[in-house]
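Only one protein chain is missing; all other protein chains are in place.
Labels for the chains are A and B, by order of writing; each one numbers its residues from 1.
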Amino acid sequence: MATAPALPGGFELPLEPRLPRLGSVDAVGLEERAAMLATRSIKRASKVFALDLAIRCMDLTTLEGADTPGKVAALSSKAIRPDPTDPGIPSVAAICVYPNLVPAALERTKGTSVKVASVATAFPSGQAPLDVKLAEVRDVVAMGAHEVDMVIDRGAFLSGRYAQVYDEIVQVKEACAGRAHLKVILETGELGSYDNVRRAALLAIAGGADFIKTSTGKVSTNATLPVALCMLEVIRDVHEETGRVVGLKVAGGIRQAKQAVQYLVQVYETLGPAWLTPDRYRIGASTLLNDILMQLRKERTGRYQNPDYFTID
Amino acid sequence: MKTPAPVTEGGRDAVLAKSKRAAIVSKWDYAPAPEAKDLVKIADRYGLFIGGKFVEPLSKQRYTTIDPSSEEPLSEIAQAGKADVAKAVRAARDAYTRRWSTLRPSERAKYLYRIARILQERSREFAVLESRNGGKPIRESRDVDLPLAAAHFFYYAGWADKLEYAFPNRKPRPIGVAGQIIPWNFPLLMLAWKIAPALAAGNTVVLKPAETTPLTALLFCDVLRQAELPPGVVNIVTGDGRTGAELVANADVNKIAFTGSTEVGKAIQRAVAGSGKRLTLELGGKAANIVFDDAPLDQAVEGIVNGIYFNQGHVCCAGSRLFVQESIYDAIIAKLKRRMSTLRVGDPLDKNTDVGAINSKAQLEKIAGLVQSGVDEGAEIYQPPCKLPERGYWFAPTVFTNVAQSYRIAQEEIFGPVLSVLTFRTPDEAVEKANNTPYGLSAGVWTEKGSRILAMAQRLRAGVVWANTYNRFDPASPFGGYKESGFGREGGRHGLEPYLAFDEG
Partner (left out) sequence: MTRLAVRKTYKLFIGGAFPRSESGRTIVVEGANVARGSRKDLRDAVRIARQAGVAWSGATAYNRGQVLYRLGEMMEARGAALAAACRGEAEVERAIDRVVWYAGWADKLAQVVGSANAVAGPYFNFTIPEPTGVVGIIAPAAPALLGLVTRVLPAIVGGNTVVVIASEAHPLAAIELAECIATADVPPGVVNIITGLRAELAPVLASHMDVAGLDLCGADGDVAELERLGAENVKRIVRGRPDSQSPYEITAFLELKTVWHPVGL
C-alpha cells in the first residue's frame, strides 16, 4: 500500500497531502451547465477533429456472455483499422473484453498501438469475495492486459463502508503491480446522487485510480453528460490541489457521433486541451464507431451515409 | 463467424505513427457556427406604429439604428415628437373606449394566446434580429429571451378572464391607457413583460422601445397584424429619451411603467408627481452574490459567471458584487479565472458565443470609465486573454479583486461585464455589506445549509433572492425591487395589480 495517497478530506482525519475537500454538488446547476455545453455547435474542421479524436480515445468494447475468440478477432481488426477504405482513420485506443478473451485480444493486436483492457473484480456487480477479485486481477495482469477496468463495491459504498471500498481499490492497484493501468468503475447509475458520484470519484482517486470510469454499461442508467461533468470537476480539483493527473472514461449508451462530440466539448471546456488525449480520456463504446465513421465520410464526401456501407464486426 | 485477416505490418506501423502524431493538442478551435442573417428582413426605414398601421412621424425626424457588433447601419428609425406621441395616445384611448375595454375578457385572452403562439412560431427570426440590433449572443436570444417572451404572453393570456379570482372582493377593472418605456438590454422580453399584463387587464398601450434597440418591437407589430389585434390596442412609438418624456407628460396617459436607470426613474417619478398617474418603476441594481464556504463550488462559479457575464452584464439584477467567504477565497478566485478563460467573446450570431457586443458606444464608454476608476482606486484587474473584434463595441469579461466597499466599482451600477469581488467572514458581515447600498433589486446566496439559506433570504433587502442559482426568470415569478431599485412587481399575479383599478368598498 506504499503508493496509496492520503484519504480525501471529509472522509477520515486529514492527512498530507490533502485531496480536495469532499464538497457537494448542486444537481440542478450541474445539469444546467451540462445542458448548456451540449448546445455547442461543432462544425466542419472542428467536427472532423473531434470525431478523429473520439476514435483515438475509444475503448472498443465487447462484454457479452456470447463473446468468442472469433468475435474478439473481428473487433481487433476493426480497432486497428476502423475503415479499411480510408487509411486516414486512426486506430482506437484499446479494446475492452472479459478476462477469458484477453489472450485472443492480445494476439490479434500485437504490434499495434491498440491496447487491451480487461474488466475484472467480478464485473459488473463486484459482488464476490475480495480474494476472488484480486486473483482475477492478478490473472489478467499476468496474461498481459495493459489496462484493468475494475468495479467498486457499490453495496459497501452505499452502506457507508467507505474504508472497505477504499482498501479494495488499493489492493487491486497493488495487484496491477505497476504493469497495468487501473480504471475504477463507479457505476454512477447505482449511486443515487451527484454528491455520491463526487465522493466515490474522490475515493477511487485516493485509492490509486489512473482513470475513473462512469459505468459498466450493464445497468439501466449509464454515462450521462452531467455525471461525466461531475467527474471531470473532481479530476480538475485533484489536479489543481495535488498536480496529479487522473483520466476519465465514459461508458455505456454512447452510440452517436453527436454524443461523443458533446462529451469531448465538456472535457475541453472543463479541463482544457491537455485532457484531449487517449492517455487521459476514453470513451467506452461498441456501436459508436460506425456512426463516427459515417459522419466522417459524410464530412469528406458531402453525402449522408447508409449503414450498409460500414462493416458490423 | 469469419475471422478477418490481420492487417499487414506496414499498415500497423502507419497506424501507429498516425496515432502518435496528434497526441498533443494545444487548442480546439471551434469552427464559426453563425446563424443565418437572412432569416429576418429589415426594412430600410420604419414609421411609427399607431392605430394598427405604420405612419410617417409628424416630427419628420429620424435616426439610424445599428448593429453594435459591427457598427453597420441597419435601418432608419422615426424619432417621435410630442404630436406623434399625442396621436398614439389618442389611438390608444380610442381603442380602449370603443373596443378593448368592452371586449369579453375571454376574447382578450385569445388574442394574447395568438400572440404567444406567433412568437413561438417566428422565434428564430426574432432571435436573430434581437442579436443583430442589440449585440447579445444568439444562444441567449434563442434560448432565453424568445421563449420567455412567448411564455409571458401565454401566462397573462390565461389571467385575462380570471381577474376576479386574482383579486377577490376588489372588483378589478382596467385603468385606461398605459404608457410603457422599456430598456435596451432585453428589448422584446421587456416588451412582453409590459404589454402582456397590460392587455390582459384590459388596458391599451403606447410603448416606447429603447433608442438603440427598436427593431424587434417594430417586427412585433407584424405579429400583432397576424394576430388581428384591433388597431390602436398596441401602439409603438420609437425615439430617444425625449419621446419617453413626452409619453410621461401626456395628460391622457393613466399609467406609466418604466424599466431603466434609477436616475431616469427618479425623473419620471418627479414628472408624474401630483398628476395622479399610476406608476411602477423597475430600476437599477448592484446585487450581492454571496458564496459561503460550504457552497457547491463549481455550481457557485457557474452562478457567478451567469450572474455577471450573462447578456454582457447588461442586466439590472446582475450579480455585480461577489462576496466570498474568506476561507474559500483562493479556491473561488482560481476557479472563476479559469472559467472566465473559457468564455467565448465575439460574433453575437455565432451559436457558440457566450459574451456578445456591448450595446452602444455610450455604454462602452461608461463601462470603460468605471473600470478605469477601479484601476485608479487600487483594485486588481483581471481579464482573460481574448481577441476582441476590431469593429463594433466590445469589452472583455473583467473581474476586480482587492475591492473596498467604498470604491465606485462596488457602489455604482456598471451595467457591463465587470465583477467586483469582496470578502466576508461571518453571515452577519455578509448581510450588512450586501444591504449597504441604495439599491435592492436582487441577491444571490450559495450555501448547502438550509437554515442559512432561509435566514439569508429573509435578511437580504432585495426583491428577488436566488439561492444556489442566479438570473432565473419566469412569467409566474414576481420581479421587482426594494429601495431605489423601484416599486411594483412584474410577473405573476402580483404583476397584474399595477394595471388594474379596484372598486373595493
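The criterion applied here is as follows: a contact is a pair of C-beta atoms (placed from the backbone, for glycine too) under 8 Å apart; a residue touches a chain by one contact, two chains touch by 3 or more.
Everything quoted here is computed from the prediction, not taken from an experiment.
Only one of the listed residues, B:Met190, B:Leu219, B:Val464 or B:Leu496, touches the absent chain: B:Val464.
The chain that is not drawn here is touched, among residues A:Gly192, A:Pro273 or A:Pro307, by A:Gly192.
When you scan B:Ala151, B:Val403 or B:Val418 for touch with the missing chain, the hit is B:Ala151. Checked against the full complex, the candidates B:Pro73, B:Gly369, B:Pro389 or B:Pro438 give a single residue touching the omitted chain, namely B:Pro438.
The missing chain lies against subunit A, touching residues 26-29, 31, 192-194.
Against the chain not shown here, subunit B presents residues 151, 170, 262, 265-267, 269-270, 272-275, 281, 283, 438, 453, 457, 462-469, 472, 474, 476-480, 482-487, 489, 492-494, 502, 504-505.
As a working rule, only the chains that are shown with their structure count from here on.
Mean C-alpha positions place subunit A and subunit B at a centre distance of 41 Å. Of all residues in subunit B, only 1-7, 9, 11-12, 14-16, 18-20, 22-33, 139, 143, 294, 296-299, 302-303, 334, 342, 351-352, 448, 468-469 touch subunit A in the complex they form.
Against subunit B, in their complex, subunit A makes its touches with residues 23-26, 28-30, 32-33, 39-47, 49-50, 52-53, 56, 68, 70-71, 73-74, 77, 80-81, 87-88, 90-91, 108, 111-113, 233, 240, 268-269, 273, 276-279, 313.
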